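Have a look at the structure that comes next, please.
Removed: one protein chain of the complex. Kept in place: all other protein chains.
Which chain is which? They are A, B and C, in the order written, and residues in each are numbered from 1.
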Amino acid sequence: MSATTKTRTAPEGRTASQASAITRLLGDRRLPVLVTAALFLAMYLTGLGRYQNYGFAEPQVFLNLFIDNGYLLVAAVGATFVIMSGGIDLSVGSLIGFTTMFTAWLVERQGLPLIVVVPIALGVGAFGGFLMGYVIHNFEIQPFIVTLAGLFLFRGLCLVISKESISISDSTVSTLAQTRVPLGLGELSIGALVALAVLAAAFYVLHYTRFGRRVYAIGGNEQSALLMGLPLGGTKIAVYTVSGFCSALAGLLFMLYIQSGDPLHAVGMELDAIAAVVIGGTLLTGGSGYVIGTLFGVLVLGLIKSIIQFEGTLSSWWTKIATGVLLCAFILIQRAMTARKQT
Amino acid sequence: MAEPRPVLEMTGIVKEFPGVRALSGVDFRLFPGEIHALMGENGAGKSTLIKVLTGVHSLDGGTITLDGESVRIGSPLEAQQAGISTVYQEVNLCPNLSVAENIFIGREPTRAGRIQWKQLRKDAADMVDRLGLDIDVTAPLSSYPLAVQQLVAIVRSVGHGDSDGQGSGTKVLVLDEPTSSLDRDEVLELFRLMRRLRDEGVAILFVSHFLDQIYEICDRMTVLRNGTLVGEHMVRDLDQVGLIELMIGKALDQLEELHEHQLRSDVGETLVEAEGLGRTGGIAPFDLEIKKGEVVGLAGLLGSGRTELARLLFGADQPDSGKVTVGGKQVSMSAPNDAIGAGVAFCSENRKTEGLVPDLTVRENIILALQASRGWTRPIPAGQRDELVAKYIKALDIRPANPEARVGQLSGGNQQKVLLARWLITQPKLLILDEPTRGIDIGAKAEIQKLVVSLSEDGMSVLYIAAELEEVLRLSHTIGVLRDRKLVARLTNGPEITTSKILETIASGEHQ
Amino acid sequence: AKEDEGSGGNSGSGGSKKITLGFSQVGSESGWRSANTDSVKSAAKEAGYNLKFSDAQQKQENQISAIRSYIAQKVDVIAFSPVVVTGWDAILKEAQAAKIPVVLTDRSVESDESLFVTLVGSDFTDEGRRAAKILEKVLEKAGHKGKVKIAQLEGTTGAAPAIERAKGFKEIMDAEHKDDWEIVVSQTGDFTRAGGKQVMAAFLQSNPDINVLYAHNDDMGLGAIQAIEAAGKKPGKDILIVTVDGVKDGFIAMSEGKINAIVECNPLLGPQLMEVVQKVHDGEKVERWIKTEESDFMQDQAKDALPTRKY
């Protein structure tokens, strides 16, 4: 009896099912990222065709995407961790604003050297994230609300530090801000390079460390992850700590970018970060996506902005409408391309 | 013989949930090198005892002693670290990760903190192989049916105790209904593995509603009833009848009744007819005819496509080819509501993800299908609704019999009954039951089978899928045999049809 | 269509070529701002410039990247209304390196003087001072005796106009009316009518003895008027109202006697800007700060001034 049933699947059937498994794998998991990348390219080429005479073709315009969105990339990478684990972090923008304000205040008003201020700022950001993670995990309150409170809190703390913006005249800051690293075709800023390094580190952590895999597991099914004996609390708290850290780092890059602290900096940037993550093919339900996708998400948002600037004729409200329409077109095309593969 | 010291001893265990005392003062002992059955009806508290042991639920009273030391286990992680490996009742794995990762997550092979993917995949493939499974470990878990997922969960947990595996510190292996969706071969394979582990000195706690399996593999058993301990026996000292009496508190003769029952012979005219229905990647085009009042059973091995077939017939998946007629009228198969409208009902094998809405109450879950077919504008009048719900709670003996209880908090078997009630209430013409007896205790299983028989007698057609061939054989007028996702044969039940005949058909894959 | 106008893309200083002006606006957060945008656009059209306009949606980073893109597009002159006063050094240096002159409009920045050519615009602090000054006149005209209990409706917390209009007002108050004026409540109304109305309604509950309202813009003042009326008081009589900006609706309310005085902040600086741009482009010298023409209005001037209001 057992001898007869041992032939459970005919060999051809198995290879066929394996082959289909591979396509399914591609179809399910990497496709959204590839589609985003391809669409980004298509969009860039369209821009190239349309604004050629305005210098769009210069490599620097492309590199500017990194320079102008480095901080967003870092913040979005942090958000990727959180979203991958099935949570959400709304405090990103506020924490960025707070970091600019806090560092500006420490450097300018308290006269601390930058070298001291940077670790303090990163520490405060990470601690903020840790606290939110702690509350989310230990008291089982929904992340949306805890981080929304974080959004209010950090924005409020900005204003408590000062209602007015603080300009940073520290020479180290301005040197760092103005340093450009030549790359043959163009140049990148320190901020852009840091952002790329963060991206690489995040990729490594998510795919080659136990912690990274735990993040995916929790995003896939929290209850199961718990029952599988994964340290749920530790991982969740760590994820928000990472996001807090990334936000603070993004805040520092933002501070380099604008060399000032202002209580209204980066209002609403959490939505940009979340949008970038989602456009990059990560599911908000968690457990599915790639941090590389986040890079393309950020680039797409940056490119939309850039195209509108090159267009240069849109009135204020048409700017908003065009942003929405481009976003919508992008999402719909992305959706159409990934959906067809799945059926 | 001097009694050896138990590796695990639980005394006076109390666990209360709001309104329910799931365990009241249960004692439990587990010795090294034994396979110990934990027995009891649905809702007796077996899973709860296990979850208390592994730190999923906190203790409300009692003590746990492990290796002679009193321990406090606060989470599954701590349980694992203390040497307790567990397969929980519902599959608890991460569907988004690959099979290999699911097996290894939390203890991936690393070098300097870096996960060694190649080694991980190789090891996983080996382990899966050893259980006689043939699957691609790099594919996401979600691409496999429930039974395979169950096996992966087993591989994961025994991996701890397997001497070739990684963490070899497992002292206690807990298996909560691991066999509920496996078929015979997988079960045998699992048993082989369990015996080996037992011989290595691992203590195994095994839960199953299949008494044959208990008698086949277990050394000793503990019986629970309504959250209290009713006995601890050596398996050889207690026969099945005695065990059943212990479990349900009275004698059970329904099983015998079933064995004797005669299949209704006069099935009516054709009710459902599928022609060339198929789906690429799913199941090859098939023809199927179901008559009024007929029970059609599906037999096949794990992954042979029984579920796929049922889903196509119900419109849960969109077919690529073919058509379905119900009562002579063609049904568009674009969504389940088309099939439901035509009087087809489908009880999914996967009650957790495809069946229940855990946050809703028993009552709401039961009336859901009926309500959906009436549309949102026509609510079922409260009186009628409560009456219907009460009737089915009683008929299926759902416990607790409280329509306000959240379904997510019911024991596995009772959840299954809720699901069944949901569809019975709609009085379908064709009821598709995919593994309806999965995780159901012996009494209730007999009840459900009796129900199928009586439904058929009342003229309802049933498409019956079960892992146990005997079950299929006992109930069906006609048996469809599947192999490699193809409907290969159609046997009319009769005295000459036996389980081995069916297995032969499956093996040879011969066409009718 | 863009390609035909593409000639603006070269940085040539040939006088016959159309001047390409890159203008980065703060956003469109208020009617005042929209009027400002319109003025710049129509003036550029009149002057025959090729205008590259972009809206920063109140975000400094957008302005910076817009300016960076103007540098990439090699425009002839860059003009912008800074969202905030700080943090412009790096990008202004980039512009300087690309030899593109920069003109500020509306408000100044805290940067090295050499990084921009000139500022066309007003001074929020001064508006605050003017508001305090005109309140003196209003009080005198109303024959007010005794303590002046002021409620202040602030703009968006952290926004420059809000901070500076409060600062200028307080400066005069502290210097000249230390004893008899007091700001009893002050809260943000976010520059909106709805905000003004809601906050004023709460003020009237907690401090029913307020007799003066100073609102950082007309819109909040207009909202507050409704709240005052709902409380059964007479705006302009029981509570004297001074606001800043001078939008049309403000003047209508003033002509109805509901606002006592308005400090104008003129958004129509397009023509002035274009003049300056031309001069800068031609390499002429210009003043460091070109103030816009603004005046203060009392109630009796409202009727006459009303027809001149364009926005």
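Assume a residue touches a chain if its C-beta (ideal position, glycine included) is under 8 Å from a C-beta of that chain, and two chains touch if they have at least 3 such contacts.
By definition in this document, contacts and distances are computed from a predicted model.
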Problem - Per UniProt, the name of the complex member that is left out, chosen from "ABC transporter permease", "Cation:proton antiporter", "Dihydroorotate dehydrogenase" or "Dissimilatory sulfite reductase beta subunit" - result: "ABC transporter permease"
Completion exercise
Displayed chains in contact with the omitted chain are A, B, C
Exercise for the section: Consider the whole complex, including the chain that is not shown, and state which of B:373, B:409 or B:499 touches that chain. Expected result: B:373
Fill in the blank from the handout: Contacting the left-out chain: of B:353, B:454 or B:508, that is B:353
Fill in the blank from the handout: From A:193, A:283 or A:337, the answer for touching the chain not displayed is A:283
Practice task
Could you tell me which of C:97, C:175 or C:202 touches the chain that is not displayed?
Solution key: C:202
Fill in the blank from the handout: On subunit B, the omitted chain is touched by residues 3, 16-22, 24, 43, 45, 225-234, 237, 249-250, 314, 316, 335-337, 339-341, 346, 348, 353-360, 364, 367-369, 371-380, 399-400, 422
Handout entry: Touching residues on subunit C - with respect to the absent chain
Key = 28-31, 33-35, 37-38, 154, 157, 185-188, 190-195, 197-199, 201-203, 205-206, 219, 222-223, 226, 230-232, 247, 249, 252, 311
Completion exercise
Omitted-chain footprint on subunit A covers residues 135, 138-142, 144-146, 148-153, 155-157, 159-160, 163, 271, 274-275, 278-279, 283-284, 315-325, 327-328, 331-332, 335, 339
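In the analysis below, only the chains that are shown with their structure count from here on.
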Handout entry: Centrality ranking, top chain (CA atoms only)
Key = A
Problem - Between subunit A and subunit B, centroid-to-centroid distance (C-alpha), Å - result: 41
Problem - Distance from subunit C to subunit B - Cα centre to Cα centre, in angstrom - result: 71
Completion exercise
Listed in rising order, the residues of subunit B that touch subunit A in the complex are 56, 75-77, 79-80, 86, 88, 92-97, 101, 105-106, 108, 110, 113-115, 117, 132, 134, 136, 138-140, 143, 156, 184-185, 188, 281, 301-303, 318, 484-485, 500, 503-504, 506-507
Problem - subunit A residues touching subunit C - in the complex, by the definition given at the top - result: 50-51, 53-56, 58, 60-61, 64, 67-68, 71, 158-159, 163-168, 174, 177-178, 254, 257-267, 302, 305-306, 308-317, 319-320
Practice task
Over in the complex, which subunit C residues touch subunit A? Could you list them?
Solution key: 2-3, 6, 9, 22, 25, 27-28, 33-34, 37, 41, 51-55, 57-62, 64-66, 68-70, 72-74, 84-90, 93, 110, 156-160, 163
